[in-house]
Each structure stands twice: as structure tokens, then as C-alpha cells.
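As you look at this complex, bear in mind that one protein chain is not there, while each of the others sits in place.
Every chain is named by a letter (A and B) in the order it is written, and numbering of its residues begins at 1.
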Amino acid sequence: MDVIGAPSDAEIVARVLGGDAEAFGFVIRRYEAGLLRFATRMLGSRDAAADAVAEGLVRAYRHLASCREPDRLRTWLYRIVTNRCKSHLARRSVGDVPLDEAPPVADPADGEAELERAEQLALVQRALTGLSPDKREAFVLKHVEGLSYEEMAAITGERIPTLKMRVHRAREALLKVLEDHT
Amino acid sequence: MRLWAVLALLGMPLTAQSVQSRLEGRIPSDAVPVVDSLVQVALHEGLPSEPLVQKALEGGAKQVPSPRIVAAVQASLGQLRDAHELLVRAGDQPPIRAGEVTTVAWALRRKVPPSTVAHVVTELPHPPRAAAIHAIADLVAHGFDPDSSAGLIIAAVHGGLQRDRLLDVSTAALHEVQRGRTRDEAIAVVRQQLPNVPGPPKPERGTITRAHRPDTPSPP
Partner (left out) sequence: MNTIDARIHQVLDGELPADALPAEQRDATDAIRAAADLLAAPVPVRSLESRVMAEIHRPAPSFARRVTAWLATPHAITFRVRPVWSLAFAAAAAVFTLFYARDVGPQLGEHEGIAQFVGRFPDARSVHVVGTFNDWRPGTIALQDLDHDGVWTATVVLPAGTYEYMFVVDGERWVPDHLADRLVADDFGRENSVVIVRPVHR
């Protein structure tokens, strides 16, 4: 989303590398919502997602000189946060479910539609968490972050046919879960 | 095709301010728009642009006249196109990763035969292949037969060695030659050692202590 007058990614990177550390705040404000959403869907936990994204952004700042194409900063950031999520998942032992993976408790004062929406989100999130990390990552990048297969390939380093297969399998698994609960 | 014709056909504005800002003051001013246009052509074709910028900056630093800088950047663009075409013909699906194009272009510059590079790409279908290709290029540069070199490194990959450990394989073969073996013997010996080729020595503590990053002053 471009705001007239806002600096471009390339301009921000140049400023940070020129010594203006505060300019990195532009990067954080511009991308944290999407990165947090992605990490939350990957890790099933808002707290773990916040940790992964914060670590990823600090790492991005410290290695900003190695971002060879500042015009594609978003792809580079997603690649870093994807790797942080994988590290978190690898450290997490099987069966160790984050505390806030429990379904969000809707406020009884909410309307019936909100309650139903909260339950559906919980169902879908559980189904997503049941996928392997590779399939989960592919589905989230494709359908939640809305990336093209080309962008996904740049982020993950995987070939497009491999990513398509993972997305297809993820869809099939999700559909089965949704069908079983209707 | 003459450069002015390229510019007219494409009609591209001088975009990518980050490229221009890197070039201005570093290369002759009359070369800036031409190099920038070549960078835009590369981006338009889905090729990596950084090698072109680096080649222009190199020419500026070495105080080379404008026409030679432009010619060198054009030659680099041609090398990237050749590399991209080789990867596609060898079976990689577009869009090809920038790192793969750069690595293959580099191997071709180091005189690894295109047929050898294509064979490696086919045998190792998953990027990144940089370490494998660098290892083969090292052997070819030291007179090893290209196909034998590729065979050794591919065997190493199939034996479970990955990434920069493949450089240890080429180093091991070079060491065998230094010990007096022929190149064919060296490859045979190292193939038998796989995957247990020695790794590089870890940097000594004093080395790490002395190290500094390029943008920070050296320690006293």
C-alpha cells in the first residue's frame, strides 16, 4: 500500500545504511502487521509470533547491508521471518502446544455472528496447525498473504511445482477437516 | 543492437533511484544513464541486476573510460542471459533464482564448459547449487577434466555432503595433486573418501579477535 510522500523501501534502506537507525521504524510500521499475521498462522500463538517477528526484524536490521535488492525488501523480510518461524517450530517439542492456542474466547456480549466467527477461526487455525510446517507455510503464503508462486519461490527457495503441490495438499487436508465438522 | 536503439525501443524512464544513486559520482556521468538502462533491461528480463551495478562500479574505481565500462556491463548482461538460458534448457522452471543465474554466469566466466554446467544443473535439481558449481570451477581452473570434476562433486552431493562442504571435496582433490598424484588418481582417491573429506580449520581465536567489519575502524 503506497502512501504519497512516504519513502520507498530502497530509500529507507539507503538511509539506514547511511547511519540513520531510526529510519528502520518505517520498515517496522510498514510490514509488522503482515509479518505478525503470517507468523501467528504459522506458529498458532500470538506471543510466539511476536517473538519470531521481533527477532526477524532485529536480524534484518543487523544484516541490512546484505539485502542486495532493496526494492524487494518485503520478500527479503518474509524470508527472514519464515526462517525464524521454522527455528521456533524446531525448538518446540512434539505435543508442546502454546498456551494461547486455545480458541479465543468470544465476549458473550458479542452478537451470535461474532461468536460463530470466532469458533470458525479456531477450527480453521487448528486445521492449519495440523498440517506439516511446509504445507502450512505454503498455504499461508498463498492464501493468507496473497503471494504469487513466483514470490513464494523467492521467499522459500523452493521450486514452483513443489510449492504448488504443497498448496494443493494443504487445501485438500483443510477441506477434509472442514467437511468433517459440518 | 546499438544502445541508442535499445533506449528508444524501451522508452524507459530513468527509474530505480537506488541504482542511480549508487552510480552517481562513482562512474563517469555520461555512462550513468546507459548503465541504468541496461540494469532496467536486466530487471525486465527477470535477470539479476547487482552483477551489472558491480561491474560498473568496478570500472569507475579502476578509472576506465565510459565506453569500456558500458561494454563491460553489456558483456555481463550477455553472460547473465546465457546463464539464464542454460538453466532453463537444463530444466529449471522460470522464474530462475537470481543466485543461480549469477553462479552459472560466474562458472562460465571461469571457463567451465556449458555442457558440464548443464549436466550439473540436471543432476542436482534443487537450488542452491553455488557451492557445487564453485567446487567444480576450482578443479577445472587447476586443470582437472570438467566431466570428472562434475562426477566427483555430484557423487559427493549424493553421498550427503551439502553446500560449502563441497568446497572441501575440491580442496581435497587439489591436495592429492600437491602430494604427487595425477589428477585422475586424485579424483579416485577422494571419491573413495566420501563423505569423510577433511573440513577447513576453524579460525583461530586471535583471528576472530582481529576481525572487523568493513564499515568499522580497524582495532588499534
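Here, a residue touches a chain if its C-beta (ideal position, glycine included) is under 8 Å from a C-beta of that chain, and two chains touch if they have at least 3 such contacts.
Only a predicted model underlies this, so the values are computations on that prediction, with no experimental measurement involved.
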For this session: Tell me which residue among A:50, A:89 or A:115 touches the hidden chain in the full complex.
Result: A:50
Problem set entry | Positions on subunit B where the hidden chain makes contact | 22, 26, 54-55, 57-62, 64, 68, 71-72, 75-76, 106, 109-110, 130, 134, 137-138, 141, 164, 167, 200, 202-203, 207-215, 218-219
Problem set entry | Where the unshown chain meets subunit A, residue by residue | 21-22, 24-25, 28-29, 32-33, 36-37, 40-41, 46, 49-50, 53-54, 57-59, 61-63, 65-66, 117, 120-121, 124-125, 127-128, 140, 143-144, 146, 149, 164, 167-169, 171-176, 178
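The working rule: only the chains that are shown with their structure count from here on.
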For this session: Show which residues of subunit B lie in contact with subunit A when the two form their complex.
Result: 16-18, 21, 49-50, 92-93, 95, 97-98, 125-128, 215
Seminar exercise, completed: Seen from subunit A, its contact residues with subunit B in the complex are 8, 10-11, 13-14, 65, 68-71, 150, 153-154, 157, 159-161
